[in-house]
Structures are given as structure tokens and as C-alpha cells.
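Left out: one protein chain. Kept in place: all the others.
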Amino acid sequence: MKPLFRTSRSLTRPEESGEFSASPRTLSGDAWRQFRKHKLAMGSMGVLLLVVLLVLAGPLIWHTDPEYIDIIAAYSGMTAEHPFGTDNLGRDTLARTIWGGRVSLAIGLTAMIIAMSVGTLVGCVAGYFRRLDGLLMRITDMFLSLPTLPLLLVITLLFREPLRKAFGPEVGIFVLIVVVIGMLGWMPTARLVRGEVLTIKEREFVSAALSIGSDDRVILRSHILPNVLSPVIVAASFSMAGAIITESALSFLGLGFPPDFPTWGRLLFDGKDYLTLTPALVFWPGLMISLTVLCINFIGDGLRDALDPQLRK
Amino acid sequence: MLKSRIGVAALLFLLLTGVLAPVSAQMDDELTLLYWQSASILNPYLSGGTKDLHAASVILEPLARYNENGALVPYLAEGIPTVANGGISEDLTSITWTLGEGIVWSDGSPLTSADVVFTWEYCTHPEMGCSGLSHFADVESVEALDERTVTVHFSVAKPFPYGPFVAQVSPIIQAAQFADCLGANAPICTEQNFGPIGTGPYVVEEFRANDVVVYSANPNYREAGKPYFQRVVLKGGGDAESAARAVLETGEADYAWNLQIEPAVQGNMEAAGFGKVVSAFDPGVERLILNQTNPDPDLGENRSVYMGGDNAHPFLTHDAVWMALSKAIDRQLIALVLYGSGGVPTCNILARPIIYASTANDACLPQDIPGANALLDEAGIVDSDGDGVRELDGVPLRILYQTSTNAVRQSTQALIKHWWSRIGVETELRNISAGVFFGGDPASPDTYGKFYADIEMYTNGFSGTDPESYLGSWVCSEINGPDNNWLGNNVPRWCNADYEALVEQMAQTSDTEERIDLAMHMNDMLVNSGIFIPLVDRAKVSAHANSLEGFLINAWDTELWNIADWTRAS
Partner (left out) sequence: MGQYLIRRLLVSIPTLLVISLVVFTILELSPADPVGNLPLTIPPAVREQIRDAMGVNDPFLVKFAKWLRQFMINEPLNIIEETTGLNFAPRLSLAPDDLIARGEEGFDSLAFELVEEVESAAHSVLVDGQARELFRSERQFFLLDDNSAPLFLNETANGTVGRELSNDNVDVPEGELLPLHESRLRYLSWQTRSPIIDLVIERTPQTLWVVGLSYLAAIFVAVPIGVIQAYRQYSNFDRFSTVFATIGFSVPTFFIGLLFIYIFSVQLGWFPSIYDTTHVVTDLDSFLFQLRQSIMPVTVLALFYMALLSRHTRSSMLENLKLDYVRTARSKGIAERRVVGHHALRNSLIPVVTLIALGIPGVFQGAIITEQIFRVNGLGQLLIIAIQGGDLPTVQTLTFIFAVLNVFFNIVADVLYAVLDPRIRYT
């Protein structure tokens, strides 16, 4: 078995994991090799890439305009012309699912990354530095207690126009949504991570590192962070699913994208009223959300195994 | 181990068979009403929300109500006062009502004219914040002549004096019960506000605010043998869709209120055979409002502010533009696909009562996109830079089009955007949650009154059958602006001296025929000035169980107006 601190260090350099050349065994290379053995994770990676490819390149193959209204074809089932059917105004569900995926994936991933980074940072610092614990956890308490909907209304009021001016209507709203969802989603992660850090801090290898005079930052980065990744990875897939759904809730407040702009969450919400009429309307966006989140889930599993010093032989 | 497992399984089995017994059928003498917005308070003067008015209307009654045809029928009064029967004075400044004989409150005490006078005092108390205040407009005093006679004196001649004490918005409350609750005390009288004593067919048995009201029959109700249903449950919450489902598809409820469901979905639900959807047209018209002032954000404080003739909208005030926008819309399609039985296409702002509906503007009904394009071409409003959007004097026809969040409205927006794109007009859509959009926070940029957009869409109308105050909304003094905290009635910010004169004339006219002519003329003027684009004449839509008899949907008053006559088919 490899010494803990050494393997742990490698984990803090995920950027190196891109270099999996044949050259001497690097630690990140080890992780990648391990990850590749994880069939489910590799399969999920493939599916996720496929989904990303579909929403990025889809419009090149499927030319239908997602906003084109063809009222005669309303509530169409699955036909050659509309493989996924149409909605109440005869808009093509396939086109809308493809376009909606761009926004939903982008929002899901970005908001998840923001929430996880902030949550992990706050959790690690609070758990490790006793002096900051009180303050940071009280701030977490406060964020947990904020009433989300009124807060969103206030944010819209204060920031929509300035951001619109600065970035244009669509990018401005994207920035706003991502930041809002991210900033309202980090608290559970922070608490989870802090709880873990509290126990890990008492483990032998941390005391060992301390006794040889390691710097706090080094200990946090090399010993503690790798060991708290597992709840963070689980929380990430929840956070992603949450962000995709929350986005659709925002547009009801006038904070989201314009109402005719499709996103997966919105398609699902708008389609639910036609559940008995055209189930396809909810089936496809629902499937895409579940599939994406499932992939993130399995990739997370693979990632954890790959980064796990014990499993890597 | 095994034994205990068998025991657990048996217990589970028992529970399941008990639990899975079919949902019991409706009890015969119990009535279940579903409101997807729940009642908050049973004092109509402290709320004004339609759901609260309805919930209170089975307890508290006015002197007279409108029936399903919009005609006044006496409730607590003996008859309807008119000039002919001497109930209304010749100079139209007073109306005298006589209370029916022998009417008692549900606690057994007699109803007297003192209660009527008290109701007026209660609502007009300066610290009260009474939501029905506008129905007492111009009332100088209310005088009790004797136990059963009461006269309302107006400070001006009232051609239509049926504002006070008429319909769901202005019922009579019991003086004895509310004596403590005047002015600032009104809100702290929770007991009274949650359980008013009334004269109606039901009394409150249990009230859970924002959830459910349980009523039982009023033993002292004036008509013997009524009401038929001994217990009424008014359940609130959920959404319109599921309320409709509970009446039409599962038969769990007898009546569901205010359903705005797309026709295709509704047809599907009705097919289950438990109930049907009914509708009745009220004065509400869904319309586009065209901002006559410039909402450009760069104007800062002067954004959407009326400044005499200055600060006009850069292109919406041009006749060709608004005419083309109107022509490009297929109102029939909107009504057919999105409203179904809930609306018919209209070209009028005043579409109901039907006697007031003008036919002069019906040419707007057929969609005419080539005609709209031609109109713009002729006016020289063309796409000069090739980006697909026409320009007027260098200003591209880009429109910010806002409305409240509501599935039907968002579909309407999408359709209209689609049509406008075909006449070279680019549209950006925005939806805002209803509580903000229809709110009056002067700090919010998103209220309908502030109108920081080019075009907005909502339904407006009036209560009762008389359009005078409604048509009086669009006078210069009512223009929304910073002076009145954006709380005016004239949202399009339109000022026209000729129209103003007509409003004056309306106030002086008492002859019904003349009033109708005048109202039609005013309507024509409004829709031909490019401030409104009427879309759909909307109806109230409700669903009721097939077994419910006696239900008559009423667009002019509470839909529960004749609940005492409802029965269950055997």
C-alpha cells in the first residue's frame, strides 16, 4: 500500500490527468487508468458526451426552428416530421429539446461547479480552522434561512437591467441565473464537508503531517480535500439536477429566459398539463434530465474509485 | 423470525385491503367546491379578492344581486327601486331601499336598516382601507327612515345608483357583531372576520384561512326547505388543472371555480363523463396595451412618463404601425386554440353586456398579414438595413412585450411574436409573476402601471353591468406617472380632449339608450386611437358535476349566487 500522503497529493492536481501518455507512470495517469477500468463510468462518459454532442451539433442535422409555430400540427404524436411530437402550438419537441439542452446543460454544470467549489471551500476552512468555524457556519445558517423566492425577486429588481446592459439580454440573464442558483446551493455541501473535515482532522495522517511541520494549506489541499471528495461528488449530481429544475422555476418570476426560450426544465413544466394528451412532450425532456444526471452520478462513482488510494493497486 | 414475518405480512395485507377500498362516493347532502385559490378571510370588505368574495357570499347577502342575465334581483330588499316606482328620486341623487319583511340573521335577531347604515359607516371609515370603497363613491349619507327603509343620498346625480349594497362586492354585515371593529380595529377582529353572521343560506362551521371553509345550513334561512345541501366544503389550493380533474375525471368534487384550461385538455377530461365545463361572458377583455410614451431605458427618470406631447413613443404612435400590428394577429385562432369556451375573438374594449358591444370594428377579426405588410410599405416603414426588421425614421421596430406569468398568456405571446415576425417586427417576450406585475410597488420596474415596456397584455373589465367608471379610466388626470406613484387608471398614457368631453357627457346622461350609444362611441374611439388592441372577450369558466342540479353560472355576481337552489340529482 502506498503512503497516504503521497497518493493524496496526486489528487490535488486533476489538471494533470489530461496527460495520460505512455511515459513513466504519473500519479494522475494512475487515476485515469483506474477510471478507464470502471465500465459504468466509462459508459456514462460516452453517453454524456453523446448528449453534449447532440445539443451542440443537433441543430446542424435537425434544422427545424424550435420557435417555429405550426398550429395545424399541434399535439402531434411521434411522426417522421416530428419524431418527438409537438406541443400545443405545434412547435417541434425534438428541436426544442436540442436547443433546450444547451441552456440546461450549461446552467446545470456551471451552477453545480459554483455551488460545489464554494461549498467545499467554506466547509474545509470552517472545519479546519476553529477560529473561522463560528463565523462561517453562522453565515451558512443565514444563507440557509433566506427566503428564496423573495430574494430572487429582489435580485431581479436590482441586477436584471444592469446585467442586461453589460452583457446583452441572453448572456446577462445566463450569468444572473448561474450565479443565483450557485450561490443558493452551496450550503448543504459546506455543512457536509465541514462535518467530514472535523473527523478527518483527527485522523493519524493529519497529526503526522502536522508533526512534521506541514503548512496548513498543504495539509488542507493534500490530505483533507481528497478525503472529503466523496460526499461532494454525490452532492454534485443532486446539485446538477436541482439547478436544471430550478432554472425553470426562475422563469416564472420573470427572472429566467424569455418565455418562448426552451430549456429542459421548462419543457417538462409546460408539458405536464398535456400528460394524457401527448406524453412525448414530457417524456423526452424528462429522459434527458434523468440521463444526464445518471451519467454524472456514475462518472462520480468512477472518479471516486479512481482517486481512491486503497483501490488503486 | 418466520412467525413475525408472517404476522407483518398479514397486517400489511389487512391495511392494504382497507386502504385500497374504493374512494367513497360523494355524500348525498354534502357539497364540495374546489377553488384553486383558497379563501383568506370571510369579510369581503377586508379582502376584495374574488375567491374571498365568493366564500363570503354564501353567508353575507346584499340588498340585490345580478342574476345570470345581468338583471338585478332583490335579495334582502323587497324590490328593486327605480325612478318609475319612486325608489329613485327624480334628480337621481338618492335611492330608497325597503328591506324584506321578517328577515333574520343566522343568530335569530332581525335585520334592520341600522345594519345597512352601519355597513356604510364600516366601509367608509377613514382608517379602514375598505376594498369595497369605490362602490360607495359619491355617497353623502345613508339614512335609516324606519326599521325597514333606508335611503342612500349621493352628492351628485347618479344615473346608475346601484353601487352601494348591491352584488357580492357590497353585502350587509351585522351591526351588533362588527360594532367593535370600526376603522383601525377592523383587522384585529379576527373572530368576526373569520365567522361573520349573515342572512345567507349557510353559516360558517369551521374556517381554516387559506385552506378550507366548512359551512352548515343556516337554520334561520328565510326560505323554508332551503338550502338542499346541509354541509358545504369549500376547499382551496392546488391549481386549476387539478381542480378540473377532480370534478371531471375523478368526481371528487361538485364544482371547480375559474378554470383556464386549453380546450384540447378540457375535452379530454370531459370525456370521463363525471361533469361538464360551463362558461359565461363578463366584461373582461384580454387586450394589448400600447405605450404612448417612450419606455427607452436611456431616458432614465423620464422613461414611460407622459410629458404633454413630448416623449411620445418612437413608433407605436404611428397609425400604420399599430394598425399593422393589429392586422397581423389572428384573434380567432387565439380564441379557438387557447381559450375554447373561455373566450371569443373581439375588436372591442367594451364587449359586454352585449347591448354595449359595438359592431363598427369587426373588420379586425380576419387576420391579414399581406395587408399589414402593405400598410407598412406604403407608410415608408421598410427594412432599410436588411436585418429583417423594419425601421421608422431609423428606429427599428423592436418591441418588448410583457405580461403576467400564465400558461395561456405565454402561448398567446409566442403566437403574436410569430405573426409579428412576419411583418418585419421583432419582439422580445417577458413574463412577470402576477403578484409583482399587478402590484403597485413604485420601486419595481415590472408593474403594469409603470409600463417599462412597449406593449403589455392583460385582462381588464368592470364589476356589475354599468361601464361608466370603466370608460372613465382613460382621462388625462388618470395617467400613470411618478406624480401619482404610477397608480393611475390610464395605463397607455393617452390624453384626448374629445374623449374627456364624452366622459363628462356620460356622467350627465341617464337615458339608457343614450348611454349605450355614448358608450359604444367611446369604445370605438378607444380602439381606433391605437392605444388598445383588443384580443379576446373572456368568459368565466367553471366545471360542475353532472349530478349537481340548479347551478346557473353567473358572470355578473358570485357564481354561488343561487347556491340555496342547488340540489343533487338522485
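As written, the chains take the letters A and B, and residue 1 is the first residue of each chain.
As a convention for this text, a residue touches a chain if its C-beta (ideal position, glycine included) is under 8 Å from a C-beta of that chain, and two chains touch if they have at least 3 such contacts.
All figures in this text were calculated on a predicted structure; none of them were measured in a lab.
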| item | value |
| --- | --- |
| Residue of B:180, B:319 or B:483 touching the missing chain in the full complex | B:180 |
| Given B:336, B:487, B:503 or B:552, the one touching the chain that is not displayed | B:487 |
| Contact partner of the left-out chain, one of B:250, B:359, B:384 or B:508 | B:250 |
| Contact set of subunit B toward the excluded chain (per top definition) | 15, 18-23, 34, 38, 40-41, 43, 46-50, 127-131, 133-134, 179-180, 182-188, 190, 193-194, 206, 208-212, 214, 233, 235-239, 242, 245-246, 249-250, 252-253, 272, 433-441, 443-444, 446-447, 449, 458-463, 469, 484-485, 487-489 |
| Interface residues of subunit A (partner: the chain not displayed) | 40, 130, 134, 137-138, 141-142, 144-147, 149-151, 153-154, 157-158, 188, 191-192, 195-196, 198-199, 202, 227, 230-231, 233-235, 237-238, 241-242, 244-245, 265, 268-269, 272, 275-276, 282, 286, 289-290, 292-294, 297-298, 301, 304, 308, 310-311 |
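Everything that follows uses one rule, which is that only the chains that are shown with their structure count from here on.
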| item | value |
| --- | --- |
| Distance from the mean Cα position of subunit B to that of subunit A, given in whole angstrom | 44 |
| Parts of subunit A lying in touch with subunit B, wherever the complex brings them together | 67-69, 71, 74-75, 88-89, 91, 153, 156-157, 161, 165, 169, 251-254, 258-260, 270, 273-274, 276-277 |
| Subunit A contact footprint on subunit B (complex, rising order) | 241, 261-262, 264-265, 268, 297, 333, 337-338, 405, 407, 410-411, 413-415, 417-418, 428-433, 436-437, 443-446 |
